[in-house]
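Got a structure for you, written out below as C-alpha cells; questions coming shortly.
Every protein chain but one is kept in place in this view of the complex.
Order of writing sets the chain letters: A, B and C. Residues in each chain are counted from 1.
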Amino acid sequence: MTRTRKPGISRRSTLALMSAGAVTFATPWVARAQAKTIKIGMPTILSGRVAQLGTSSRNAVLLEMDKVNAAGGLAGRQVEMVIRDSKGQPQEAARIARELVNTDGCEMLFDGEASSGSFAVHEVARDLGVLCIHTCSEASSLTADPKQHIPNAFRSVRQGIHDSIVGGSYAAAIAKAKGLKKWATCAPDYAYGRDTTGEFTLYLKRFAPDVEVISVSWPKLFQPDYTEVVTKILQAKPQALYTCLWGGDLTSYIDQANIYAMFSQMEVFAVNMADYTALTVVKNLPKGIHSGNRYIKSFPATPENAAWGDAYKAKYNEYPTNWSWQNATAVMLLAEAVKKANSTDGKKVADALRGLTIKCPFGADGTVTMRAEDQTLIGYAIGWGTTIPQEPYVPQVQAGDWKTIIELEAEWKKSKGYT
Amino acid sequence: MLEIRGLSKSFGGVKATDNVSLDFADGSLTAVIGPNGAGKSTFFNLITGALKPDAGRIVLDGIDIAGRSPPDIVRCGIGRAFQVASIFPSLTVQETMLAAVCVDQRRAAMLHRRFPLVEARERAEYAMELLGLADQRGRTAATLSHGDQKLLDIALALVLEPKVLLLDEPTAGMGTEERWRMIDRIRELWERQKITVVFIEHDMDIVFKIAPSIVVLCYGRILATGAPEAIRRNQAVIEAYLGTEHHAGAAV
Amino acid sequence: MDLDALTGCLASTACLVTQTTSGLIIGMLLFLVAVGLTLIFGVLKVVNFSHGAFYMFGAYFAMTAYQMSGSFALAMLCGAAGTAILGLVFERVFMSRVYGANVLMQLLVCYAFVLIFDDVVRMVWGPEFRSMGMPAAFQVMPLFIAGGVIPPYYLLLIGVALSMALILGLGLARTRIGKIIRAAAHNPGMVSALGINTGLIYGGVFALGGMLAGLAGALAAPVRSLTPGMGFSVLIESFIVTVIGGMGSILGALIGALLIGLIRSFGSLGFPLFTEGLMYLFMVIVLVARPSGLFGKEIA
Partner (left out) sequence: MTELQAGRTDSLGVSGVELKSQRGQYLDVLVALAAFVVLAILPVFFGSKALLDFVIRCSAFGLFATSLNLLVGYTGLISFGHGMFFGLGAYGFGLLMQRTGVSIPVAFASTLLITAVVAAVIGAICVRLKEIYFAFVTLAFQMLIHSTILSWTSLTGGDQGLRGGIPRPVFMGLDLSNHLHLYLTSCALLVLGLLLMRQITQSPFGYTLRMIRDNANRASFIGIDVWRAKLMIFVLAALFASTGGMVMALFVSGAYPEFAYWTISGEGIFINMLGGITTFLGPMVGTVLLLTLNDTVTRLTEYYGIVLGIVILFFAIGLRKGLMDFAFDWYAQRRDQVRERAR
C-alpha cells in the first residue's frame, strides 16, 4: 500500500498544486465593470429531500421577473437571475451567496434557503452588506430577534407566529363550539416545529382556557415512518390533534394515520395541509381537516389571485406552492421599491423597502406591507378552513384579523425579550 | 536462563499444553519436535504471550513473565519468528530494521525527530549483515523471495537483541538445499550471538544433525528431552513417530 | 423525558399491544431492507452503501405500476422484480469490477450510485414527493385485538416480511443453492473449484438483496411519501440493524430490526425528543460489548 516517499514528490506536487490553483482561478474571476443588466443571486435547495422548495421558488421568481423585464426591468436595467443549488448545506449556501456577489457580480440576493441555510446566508449579507431578501425561511427569530437584525436584510415570508395566532383563535372557537378539551400535538423535531407548536398551544389556551394538551410527539424531520407516533396519539385518546408537519412528512403521516382511522376519532388541525403540494398528493384525503392556507388560488378569493395561480399552472403544469407566492412577493416588492427609489443601489432600495406597501394578489386586503421595524412581511392573506377531497380543496377560508395578529405578535415579542 | 514450570493450556476439553516443565540454559540451541498437533506452536504462543496460560510459570532470569502481553514479553528479551514469514509488506528491508530498533529503543512514539534515527543505524546494519540481507536493503519486503522474507522475519526478531530467540519452523515451505542454507545460517547466528535459540523443526535429519539438545512434545506433554543419540534410542519417541514420521524410522 | 407515559403504557395491555405491533411494523420493513444488506455483506463482503436506492426504486416502480394497472399485486411484483434486475445488472456491470480493490473503493462505487440514482429518480419522477395511495381493499377499519389497534394492511405487511424471513432461513439451510451460497460466503475459492460459477452466485445474491429492499419499498409505498433520497434514512437505520444483529447474520437482522422497531415505538413514549439518539446509543453499547454484533461471528 503506502510506500515511504522521497521528499522530492511532496515539493513538486506542492508547487504543482499552487500553480494549478492560480491558473484555474485567475482566468474566469477578473472583476467586471458594472453591467447594463442587473444580476440577482439566489442560493436555494434544488436537489435532495426538499428540492421542491427550490424548484417552485425558482419557478415563481422567473415567472415574475419575466413580467418585470417585459416592463423594462429594474430602473431600466434588465434583470438576470443567477440561481444555484446549495444542496441544503449551510456552508454551501454561504459559499454560493458570497460567490454570487464577489464573482458573478450579483448586486442583490434572494435567499431561497430554509432553516440553518437562511441563517448562513444572513451572515453573508451581514458581512458583505448586500441587499438580501429571505424568500423561504419561516424561522421567526431571523427577523424578530434584534441580535439578528441588519438593515440590508428583509423577509417576504409568512411566519409561524402569525399562523399560530390565527390558528389558535380559529381552533379555540371550534374547541369551544364542539367542547374539545383534550388536545394532542405532533410536530417535526426542529426549530420551526417546536416554535410553531409552542405558539399555537399558547394562543389556543389563551382563547380557550380550559383546553389541556395531554400528549406531545416529536418525530424527526423527514422520518419515513410515523406509526409509533400515530399509535401513541391513539393511546392518549385526545379529542383534537394539532400538527405542523409539512410536505412529504405530512402526507406520509396522513396516509399512515388513515389506516388507523385516526381522522374519524378526532378533529385534526394541520396548519400546513392547505397547500397543493399536500392536497394534490394525498390520494384519499380525509374530509374536514382544519388547515391554515399555504397557497390556494381560491383564497384570497380575488380574480388577481386566481389569475396568478392559473398563469403559474399554465407555465409549469403544476400548482404553485407556499414558497412560490413568497418568492413572487419578493420580486413584486423589489420592483416596487426600485421604482420608488428610482435606483438599483442597494441602500436606496433598502430604504424604499422599509415600510413599503404594494398591491399584491396574496394580500389579505389586496396589499402586503414590508413592516419597517423588523423588515418582515405582514398583511398577507392568512386564514383557516376545512378540507374536502377535491378542488377547490378548501371551499371556505376564515380570514385572520391582522389587527389582532399584530397586537398579539407585539406581546409575544416582548415575552421573548425581543423588544 | 529460561525456566518453564508446570505450563498448561487447554482449549475446551483438549489439553494443548499439559503441565510442561523445561529449562533452556543461556546460549543453548534446542530443537522442539513432535508429530502434528503435538502442541509445539501452542507452546511458543504461551511463551511469547500470544496465548495466556491456564497455569504454570515462565521465568526468564528470575522474572515470571507468564500471562504478560506480547509487547511486555518482547521487551523482557524473548524474540520470535513465525512459521509463515510475518513482515511489514510496504516497508523496505532497511526501514523494517531501523523501525524495529526505534521500537526497541523506546522511541516508537517519538514525534519531534525524523525517521530514521542515527542511533538505530548500527544495529540495523549489523542484523542485515548477519542474515545476508544487506544487499536487499532497498527492496520493499513484499517483493522479497520467500526465503528472504523468512530471513527478514528472523532478522526482525534478532535486531531487538533478544536473550531468547524462538523460531517456529524456520525452514517451513523451503526446498532441500534452501533448508540447509537456512539452518546453517541459524547455527552460525547462534554461534556468533551466543543467545538461547529454540526452534521447531519437522525435518529429523536437520534436527539430529545440528541440535545439541532436543525436546519431543506429544499431545501437549513432554515425551522426552536430551541429546540426539538419546532421543534416537528412546522407545517412546519411536512409537510416537512410527508410521507417522518416516524420517524418525529412517533415523533409528 | 416522559417516563410515566412509558410506565403507564407498560401497565395497560391495549397500549402494549398497539405499541408492540407498531414496533413490529417498523421493524419488519426495516428487516426486509437490512436482510438484503446483511446477505450481500455475508457473501460478497461488500458493504452495499447504495442499498437504500433499491428501496427507493422499489417504491417508485410499485407506484408507477399501480397507477398504470391499478393492481396492487402487480405493483408489488414490479417493485420486487424491477429492483432484482437492477441489482443483478449493478453487481455484474459495476461492483464485480472492484472486488479486488480495497473496501473504500467498493464503498466509493456505491456512493457514486447513491448520487446517480437519486438524480435519475428526480429526472424521471420529478423532485416533488409523491404518494401511491392505499388500495381500496385495505381502506377498512382497523382491527381491535386485546384493545390494541392493528390495521389489516400492516398484518399483510408483517405476514409478507415474516414469510420472507422463513423462506430465506429455510432456503439457506436446506436447499442446494442455499448450501452453495453459504459455501461461497465462507470460501469462494473452493466453490469455484467445484466448477460453480461464483459470478452467477454473487449476481444472484445481489439481485436477491435488491429484490428484498425493493419489496420493502413497494410495501411502504402506500403509506410513505415517495421522494428522491427517500432511501437514505432507511439505509442508515438498516445499517444500525445489521451492525447490531451482526453483519452477515440473517437471524441477527431479524432480531436487530425488531429491537430497533421496539426501541422506536416505546422510546417515542418515554423519550419523545431522543428516540433517534437511543438507537445510536444502543448501537454503540452493542458494538462495545460484542464488536461483531449480537449474532455475528467473531473476526479473529
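Brief remarks follow.
The rule is simple: contacts are C-beta pairs under 8 Å (C-beta built on N, C-alpha and C of every residue); 3 or more make two chains touch, one makes a residue touch a chain.
The shown structure was predicted, so the numbers you read here are calculated from the model rather than taken from an experiment.
Here is the thing to keep in mind: the chain we left out touches A, B, C in the whole complex. Set against the missing chain, the residues A:39, A:84 or A:413 yield one that touches it, A:84.
Touching residues on chain A toward the chain that is not drawn are 1-5, 7, 9-11, 13-15, 17-18, 20-22, 24-26, 29-31, 46-47, 54, 84-85, 87, 89-92, 94-96, 98-99, 102-103, 115-116, 119-120, 123, 126-127, 139, 141, 145, 147-148, 189-191, 194, 221. The omitted chain makes contact with chain C at the following residues, 47, 94, 97-98, 101, 103-105, 107-109, 111-116, 118-120, 122-123, 236, 239-240, 243, 247, 273-274, 276-277, 280-281, 283-284, 287-288, 291-292, 299.
On the side of chain B, the interface with the absent chain consists of residues 48, 50, 69-71, 74-75, 79-80, 82, 86-91, 95, 98-100, 102-104, 107-118, 121-123, 125-127, 129, 156-157, 160-161, 163, 192-195, using the contact rule stated above.
In this section, only the chains that are shown with their structure count from here on.
Common neighbours of chain A and chain B (chains touching each): not present. The chain with its Cα centroid farthest from the Cα centroid of chain B is A. Ranked by how close its C-alpha mean sits to the mean of all protein C-alpha atoms, the top chain is C. As a whole-number value, the distance joining the C-alpha centres of chain A and chain B reads 73 Å. Centroids of chain B and chain C (each the mean of its C-alpha atoms) stand 50 Å apart. Computed centre separation for the pair chain A/chain C is 34 angstrom, with centres defined by C-alpha atoms. Chain contacts: chain B has no residue touching two or more partner chains.
In chain A, no residue reaches two or more other chains under the touch definition.
For chain C in complex with chain A, the residues that touch the partner chain are 5, 9, 14-15, 18-19, 21-23, 25-26, 29, 118-119, 122, 127-134, 138-139, 141-142, 149, 151-154, 220, 222-225, 227-230, 233-234, 264-265, 268-269, 272-273, 275-276.
Within the complex formed with chain C, the chain A residues making contact are 46-49, 51-52, 54-55, 189, 215-220, 222-225, 227-232, 234-235, 247-249, 251-252, 255-256, 258-261, 277, 281-284, 318.
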